[in-house]
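Excluded from the complex is one protein chain; the other protein chains are retained at their positions.
On to subunit A.
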Amino acid sequence: MTNAIEITDLSYRKNTKTILHDVNLQIVQGRVVGLLGENGAGKTTLMRLMADVAKGAKGTIAINQETDGTKRRGLISFTESLRGFRPGSKLSQIRDVYATVYPDFSAQKYIDLTTFLQIDDDLELNKLSRGTREKFIIALTLSRQAAVYLLDEPFNGIDSMSRKRIISSIIKWKADDATMLISDHYVTEIAALLDEVVIIKDHTVCTHKSSEEIRSQFGIGVEDFYESVYGGDIHDDEL
């Protein structure tokens, strides 16, 4: 089994403040992994470093063995905030930008995804509800045929119908050999989607475990496990 993601001794400081330290993480190709942790734990920073959006960390990050930032960026499809686009932009114009910038953008996949997620791409960006905006970001992100997908809190503050559609679209359209990292601080609704969970605590990887192993070893769900690890009910020597 090859590792799609290999992070070695990664540390990152911002204005003398430690954001991440001594992060070591290997993720096998094809897995769907939940990146869990409280707000401010460093989940988003870790994704930004992987995607080469944030720079200046110590240590190495390899995506499909590529450590070079520019090459990594080409292999990763990262959900973005769309803040760089004019609020009045039509969704179809944003799609055109994506299609130009990313050679791996699939027009067909975009059509399939927007149809399934019920997105009208004649709309303007500033007219979208929270749920539709998140769905559109997912459609753009998954339309790229990337090796690794990084979804940063894609379910934050959206209605349950949109959430279900997004989950289904991930199951439907993630290629077998594509690897996916999904950050969240609440997991119950996506637990069945995750092969593994990585818990970030105190600025580093606190535990990395298969979801099924959590269920069989501890007899608890992923959410309970996460809370137990955070609350200190499960100690390091039990992991």
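Operating definition for what follows: a residue touches a chain if its C-beta (ideal position, glycine included) is under 8 Å from a C-beta of that chain, and two chains touch if they have at least 3 such contacts; residues count from 1.
Methods note: contacts and distances are computed from a predicted model.
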#### Entry: Listed names "Stage III sporulation protein AA", "Transcriptional regulator", "NADH-quinone oxidoreductase subunit H" or "Tat (Twin-arginine translocation) pathway signal sequence", with the criterion being the UniProt name of the chain not displayed
"Transcriptional regulator"
### Message
Among A:A41, A:L113 or A:V222, which one touches the chain that has been omitted from the display?
### Response
A:V222
### Task
Would you indicate which residue among A:I7, A:V32, A:L91 or A:L140 is in contact with the undisplayed chain?
A:V32
### Task
Have a look at A:K14, A:R86, A:R130 or A:K172 and name the one touching the chain we're not showing.
A:K172
### Query
What residues on subunit A make contact with the chain left out of this view?
30-32, 164, 167-168, 171-172, 174, 176, 188, 191-195, 211-212, 215-216, 219-224
